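Only one protein chain is missing from this complex, and each of the others stays in its spot.
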Amino acid sequence: MREHWLQVPEWSWNHSTENQPTYVHHWVQQLNEITHTPDMILYGAPISRSSISVSGASLYPTEFRRMWKGFATFNLDEDVDLTSFQVADAGDVTMHTTDILLSHQHIQETSAYLARRYPHTRTCMIGGDHSTTACAVRGIKEAFTNETIGILQLDTHLDVRDPAELGPANGTPIRQLIDGDIVKGKDVINIGLHGYYNAKPLIDYAKEHNIQMVTLKQARKQGLIHTIQRALEQLSAKVDRIYVTVDMDVLDISVAPGVPASTPGGMTAIELFDSLLEIGKHPAVQHIDFVCLDPSKDSPVAETVKTGVYAWLQFISGCMLQTR
Amino acid sequence: MREHWLQVPEWSWNHSTENQPTYVHHWVQQLNEITHTPDMILYGAPISRSSISVSGASLYPTEFRRMWKGFATFNLDEDVDLTSFQVADAGDVTMHTTDILLSHQHIQETSAYLARRYPHTRTCMIGGDHSTTACAVRGIKEAFTNETIGILQLDTHLDVRDPAELGPANGTPIRQLIDGDIVKGKDVINIGLHGYYNAKPLIDYAKEHNIQMVTLKQARKQGLIHTIQRALEQLSAKVDRIYVTVDMDVLDISVAPGVPASTPGGMTAIELFDSLLEIGKHPAVQHIDFVCLDPSKDSPVAETVKTGVYAWLQFISGCMLQTR
Amino acid sequence: MREHWLQVPEWSWNHSTENQPTYVHHWVQQLNEITHTPDMILYGAPISRSSISVSGASLYPTEFRRMWKGFATFNLDEDVDLTSFQVADAGDVTMHTTDILLSHQHIQETSAYLARRYPHTRTCMIGGDHSTTACAVRGIKEAFTNETIGILQLDTHLDVRDPAELGPANGTPIRQLIDGDIVKGKDVINIGLHGYYNAKPLIDYAKEHNIQMVTLKQARKQGLIHTIQRALEQLSAKVDRIYVTVDMDVLDISVAPGVPASTPGGMTAIELFDSLLEIGKHPAVQHIDFVCLDPSKDSPVAETVKTGVYAWLQFISGCMLQTR
Amino acid sequence: MREHWLQVPEWSWNHSTENQPTYVHHWVQQLNEITHTPDMILYGAPISRSSISVSGASLYPTEFRRMWKGFATFNLDEDVDLTSFQVADAGDVTMHTTDILLSHQHIQETSAYLARRYPHTRTCMIGGDHSTTACAVRGIKEAFTNETIGILQLDTHLDVRDPAELGPANGTPIRQLIDGDIVKGKDVINIGLHGYYNAKPLIDYAKEHNIQMVTLKQARKQGLIHTIQRALEQLSAKVDRIYVTVDMDVLDISVAPGVPASTPGGMTAIELFDSLLEIGKHPAVQHIDFVCLDPSKDSPVAETVKTGVYAWLQFISGCMLQTR
Amino acid sequence: MREHWLQVPEWSWNHSTENQPTYVHHWVQQLNEITHTPDMILYGAPISRSSISVSGASLYPTEFRRMWKGFATFNLDEDVDLTSFQVADAGDVTMHTTDILLSHQHIQETSAYLARRYPHTRTCMIGGDHSTTACAVRGIKEAFTNETIGILQLDTHLDVRDPAELGPANGTPIRQLIDGDIVKGKDVINIGLHGYYNAKPLIDYAKEHNIQMVTLKQARKQGLIHTIQRALEQLSAKVDRIYVTVDMDVLDISVAPGVPASTPGGMTAIELFDSLLEIGKHPAVQHIDFVCLDPSKDSPVAETVKTGVYAWLQFISGCMLQTR
Partner (left out) sequence: MREHWLQVPEWSWNHSTENQPTYVHHWVQQLNEITHTPDMILYGAPISRSSISVSGASLYPTEFRRMWKGFATFNLDEDVDLTSFQVADAGDVTMHTTDILLSHQHIQETSAYLARRYPHTRTCMIGGDHSTTACAVRGIKEAFTNETIGILQLDTHLDVRDPAELGPANGTPIRQLIDGDIVKGKDVINIGLHGYYNAKPLIDYAKEHNIQMVTLKQARKQGLIHTIQRALEQLSAKVDRIYVTVDMDVLDISVAPGVPASTPGGMTAIELFDSLLEIGKHPAVQHIDFVCLDPSKDSPVAETVKTGVYAWLQFISGCMLQTR
């Protein structure tokens, strides 16, 4: 039986041997080419046929890697050189063309494999639609059976629709995890909710299961960074490891044309960047994913994908500030 | 003689009889199918051939109704379930293809009819270009001859160009109303003006007629919500009923690609949403319109129309908070 | 030998003789048609084949003039009528189709010519890509040999790449000027840097040459306007004249689709507008340019070009407030 | 057990009772509202998550019906009034969100149901991706167990990829039917193949199974209409009923931006229209489908969807000319 | 009373005095600057608020003149130098913002004025929507009261909708002229009809009034050029002067994205070009218009406007070949 379903992505790894890398594509390494344990493992989960509405989020892992060539490895805001943090790209999980459950199984097994084999390394999954989060968290739970997992969710939606009705679609991951006893409702904090985008029965479910709903309006009133900090403190007091899931639809529609479910009233890019810097700083955050970005709908200047790469680098910057 | 010129819009009204509606299209009812008095009547005024520059704002009422399917009936920010507020859609005013004055007459007569027949119900007109506002206010004045009307205008422009030169075009409604003695200049407050978008002679007219001009810069300095509150208090102290007109070009061009006259430096979506929540809370606001949104120029993800629906729901949320 | 390389742009100058002009295209005059000394001279430097990546910034001077027809000559925010400030359009510098060095030479000679002939008049150059700044500053230095020049740069990038490698490309102007002893590194202040857009070796160069790097994050913490003020005070204490260069890529990608190098995390339009008002107020600022805006990539509603015209008018408003 | 999975589409059926309908949306009737047997039954199969690459073809049935409002019921070219031909819209087959096999089962059962219940009525299925064709043909075979079915395929691709590898994806329907003994390879004629869009092993499969491949180049040399006629004659001599499947990617990329798999060198719209008129004329053609059109990728003027509606009307015109 | 309503367009007329002009904008002259009688007078009728659906065809005259800078004055296909043919641009007819009837009156009076003042000069009107044709023909009839006028119409539609219902909208011009006894139905030949774009009652009207309907399919069968020739011969045998109206929606949707009413199945650009060359050759053709092109909907490369300029130059080439 295969342990994992990773496929090396088709891009060139031209690491100059002498100089320090100055751009992301010269810095990130391929997992199967290194021998040491990296600080973070990156892997793609390119599936979006499990999305309720038409989505090309399956194209994101490839575009994410293509667009990172435009980013330098130095964070001017924090005066941090990223190159001492080691990121290894494990490639993408192999997907089946029509068997969605099998594809989900691959994600789960691969997540379990990576978590077991690199138990002290942060993992970062690039989706795919939000159904992938349920798979990844289940995989991690498999690897760390005795640990409790808490979820910090940045999202416009609760994602607690009923899998009995839809199957494991992108609207259901949090409910899958709660109903499946993988994560407790009280250990889920959603920051980013706003407006008229969650039907009453879903809110009722969330209340019933004690999911903590923090609207963007509340978060802004209290200070978004303060809200993030408090959420992480709360969770880390209760659980063994924190999984952060960033549904890119938490962004405002004006800055995220490439996220079909983004809405007016969402986060600004700056708010997302500040949040991720803060999240990276917290030692209990071991796992993160970025989901639901459909590059085929992005603006001609690839605004959303660029925002996605930036957000990911902010998380890494946070990790580095933590270890200082 | 016909009392009104309403045409039922061609969309399906599938109200499940048992469950509480969870999405807007299951919640809004058709005026001619209900017997009780609703809390708000919605009607469309689909004309834009009266616009100075080419505009497809006549297409907005239809797109507005099409896009509301994506909105739930629960406001998470305020924890308000909208379904206890009754909105009745009266359909669109019939327009003539080439006789602009006749079309304007239809809007006026229909507005008068609705105001007379439902004197205690809020009305909400979906334009159409800004010329429709003059018609609607005249119609309301006909219905309430003895009442004075004040106008709160959210707009980048003064809209006091000379109808003697242009006819009743979209740049003229406020001047039509002042020159026609329907509304006094001192009872008009415009919030949202900014930059270089009003020619000197128009500003001279406004000053001469004591229109209160509050620039966005001033409003932001004082707090936009505070500015809105003060404006409503001021107006309600002087007039019997307040008509609010929201020219969607008050929005910044980066969030309103579907409003050809939107400009850099305008309101953010959040500012508009907060304003409308506040406006809805004030009991003197009996009438509102949303005008000048051209869906044919909107972004591929319909950002502007979605923002328009959201803004309207914020007004309704405000109304509901008021009655609590 | 020719003194300058100015070509009159092909647009109509229909100045009504009787009335005060109310729109920009009726207010700006043609330099070769006036006899008095204007308050500002505008000229275009339409070159972008010196850009590292493909750019149509050479089209900006023409689009800038075409779009200004939509702007009135009255600034509502500041209650300022622009028409008492005299702007003269000198036209565009003649460019060679394939000889980039010759084109750069033309910009330099023309800038020198204008500075000599109108020593007390502000100049405003509309680029073109950022390589034009090095030419303009060298030309001004030629005209005022004994004066020191300081640079305030609003930019996401340092633009200190090595001309030895690239030639005088758009990534190199600041380095050209420092290495060429035209401007001292310590007399350059860059405000607007952020994120992951400058490679480590460039930051090293900047530090080594004492370029003052103010990140947007720092500026926002201290107050952007305050930061601008302090920068201008600092510079004016050290140098004889200040050259301001506005690389439009300092803007956030969500408000500047027409600037290919714009990024997430950049300035909002309002921040840019406020900055330019402040910059205009400072008497030591004698020269300004706006570069790197590619109208061929702009949004269908020309959002970026409109933002560019607005920013320029803010600078003029500032100049007028200064002279009050 | 349910016999079928049809859902009535949400659009208004405003048939004026007195006048003859002049536009398509006044002419087509709803199947569950009529009592007589119609000449054609239309149904949608809105699935595209079975597509190998990202596709929004699931949106086509709805857009198809929305766009037909722009078409009159009179064919000027043939001087035919369509209104004496009765088309009944049966609505869309219910799809499951994540269980592709179940969705396919629904299409098959519904196709079988319609074929059994209306054995003498032509059926027209609007896809969805090309995987739906395999389902529909299997359903029809269920209904007419003793009859042989032949397929005329207008397509740029053979669609004989291996379901053992991909599952029942959109590249596999013809192979599903051949390997499943539903249709014989020799009873499949593909017209429209061209260029470099079918890998060698697929051509080998086609040759081995005697699929008749007619390239567009050959067809044009012999006359496309003549080629169509001969193909229908050949098939009708061998089989009991002909199923025509129109993969819209047979169209040239310049006329079909809304078909992601369309290619340079494909059919012109006129060629497709002429072909469908001819196909409609042949009495053995009892079933047709139109697949793989993704309206979310269409041009702003909806060129491809309009072409799709036109093609369908041409087929109906052909049917009417036949019965004359 | 004013004789005409012509406004000089705002573009620069830089005719080098020495050399022969090589591009269109150096060749066309302004009517009010010449003293001789030109071979053709060009004028714009920038109205489209009379259009049934939203249209920006009013923007065409300006874009037409802007885009002609890309065209040389030499026709390589026919080896013809256009510069010996004199085209004078009379500018645009002044339009009222909201009084459509008045605007129409202006077009009629201006057309009459030009026809009277330059009785032997061809006129070419650039619309505007198709309602302008009725105005122009009435104006010409006023000028030549005793002459009969025939119309050759290249159009996908009959444009005989009822003005009693719509007013003088763009769907009605031919009916206005027939019902108003300006032109006889039998003296109208429409070439370009096809498909499903004319409702039955309109076809009935056309038949009743003996409008000659030649479908594109028929024309192609007989040869389009031959069909054009025969139509011109037929008309010239019956009437004194021929007015040609080119509704740009006669073009196929794939080559005319900038004509909202264009359809699949229409003319190719080559067919239109060949037709106009032929039309230009016929001496009875004294008047022509090009209508219904909306540049605001054109493709990014301005494909449709370029096609419009090309078509106009073909007509001129035809005129020159005639006089050889």
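Every chain is named by a letter (A, B, C, D and E) in the order it is written, and numbering of its residues begins at 1.
Following the convention adopted for this analysis, a residue touches a chain if its C-beta (ideal position, glycine included) is under 8 Å from a C-beta of that chain, and two chains touch if they have at least 3 such contacts.
All values reported here derive from a predicted model rather than from experimental measurement.
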Inset, instruction - Would you mind spotting which of D:P21, D:G150 or D:P260 touches the chain that isn't drawn? - result: D:P260
Legend entry - Among D:L6, D:I178, D:M213 or D:L276, the residue in touch with the chain that has been omitted: D:M213
Inset, instruction - With the missing chain put back, which residues of chain D would touch it? List them for me. - result: 193-201, 203, 213, 215-217, 252-254, 257, 260, 262-265, 297
Legend entry - Residues belonging to chain C that touch the chain removed from view: 48-50, 52, 54-56, 58-59, 96-101, 131, 165-169, 296
Inset, instruction - In the full complex, which bits of chain E touch the chain not displayed? Write them out. - result: 20, 22-24, 71-77, 81, 254-255, 269-270, 273, 299-301, 303, 306-307, 310, 313
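The working rule: only the chains that are shown with their structure count from here on.
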Legend entry - Pair from A-B, A-D or B-E with over half of its contact pairs in common with A-C: A-B
Inset, instruction - Please report how many Å separate the Cα centroid of chain A from that of chain E, as a whole number. - result: 59
Inset, instruction - Determine the centre-to-centre distance between chain B and chain C, using the mean Cα coordinates as centres, and give it in whole Å. - result: 40
Inset, instruction - Could you list the positions in chain E whose residues touch two or more of the other chains? - result: none
